[in-house]
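Here the complex is missing a single protein chain, while all its other protein chains stay put.
Our next item is chain A:
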Amino acid sequence: MASRKEGAGPNAVPSSSATGAAGKGKGKGGSGDSAVKQVQIDGLVVLKIIKHYQEEGQGTEVVQGVLLGLVVEDRLEITNCFPFPQHTEDDADFDEVQYQMEMMRSLRHVNIDHLHVGWYQSTYYGSFVTRALLDSQFSYQHAIEESVVLIYDPIKTAQGSLSLKAYRLTPKLMEVCKEKDFSPEALKKANITFEHMFEEVPIVIKNSHLINVLMWELEKKSAVADKHELLSLASSNHLGKNLQLLMDRVDEMSQDIVKYNTYMRNTSKQQQQKHQYQQRRQQENMQRQSRGEPPLPEEDLSKLFKPPQPPARMDSLLIAGQINTYCQNIKEFTAQNLGKLFMAQALQEYNN
């Protein structure tokens, strides 16, 4: 295990797709005034996160922890981290804030960076675009402007390529979240779509020179066979899972749309009623006027016709975002697999 992680580590380059996505996000966001342009992660942090998941996370369960570091110009350096303990229902009175404070104080005593710069979370097949994540990232970013969330995908990592991504909420989304108004109109006004919710920040993994030297040495010693996970052709399971999840989201989306549709129908019906009422009023007033009577008093139309509660659109945005993530995952995965398959075919032909 360890060797694999290191194998990925020394390359010290962000995965190509990650940068691509980030670049696109930035391009579309177009703001450029983001506080952080790059995230530099210490090897230690990566290992600690991986270890944390290895030890505590299983299946759909996620693990979370706090990132510590410092901001250097427009670069966020993450130098250390510590996990949130897995707490069960029994110890409901467990105080997380207290724990964090305690932890940070202790780390400070041993002269470690103690600036809170974000948090990390593991994910199950890339399903991380949720309301919970949005809310907590918002509160982080609200308190500490530079903070990021690191998403670690253990499954992809197990397939041979480390998957670690840093995300931040776009300034637009921050504004919307600050207003706490998720009605269709507000979102429309904010001109926000699922593509503009998160921005990915490019990651650089940095190791000290000593460690790099050690890596080189180790690489010489280790056999090539150790890296064969990369070439695994067993793809069906992963793809199936992804499809399944995608399907679930599509279902949710469908429901959401139906809800929205009902809302629309109700609104338009009410509009019609309102209109009719107004017309009737007008006619009556005209008649009254001709008879020389005073017009009817104005009534509060909004009281008479209470507009239906608009459904919160944030959920559908999140779902759309999630679908987008899945799709990208699948695209990425299939692209890689196709390559592998072609390679395998070529090998077969060569052998024959």
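List of remarks:
Convention: a contact is a pair of C-beta atoms (placed from the backbone, for glycine too) under 8 Å apart; a residue touches a chain by one contact, two chains touch by 3 or more; residues count from 1.
Quick note on the criterion: contacts and distances are computed from a predicted model.
Of "Eukaryotic translation initiation factor 3 subunit C", "AP complex subunit sigma", "Integrator complex subunit 11" or "Coatomer subunit zeta", only "Eukaryotic translation initiation factor 3 subunit C" is the UniProt protein name of the chain excluded from the display.
When you scan A:E61, A:D74, A:E219 or A:D251 for touch with the missing chain, the hit is A:D251. Of the options A:Y99, A:F138, A:Y260 or A:Y277, the residue whose C-beta touches the omitted chain is A:Y260. Of the candidate positions A:M101, A:A132, A:V213 or A:L243, contact with the hidden chain is made by A:L243. Annotation for chain A: contacts to the undisplayed chain at residues 236, 239-240, 243-244, 246-247, 250-251, 253-254, 257-258, 260-261, 264-265, 268.
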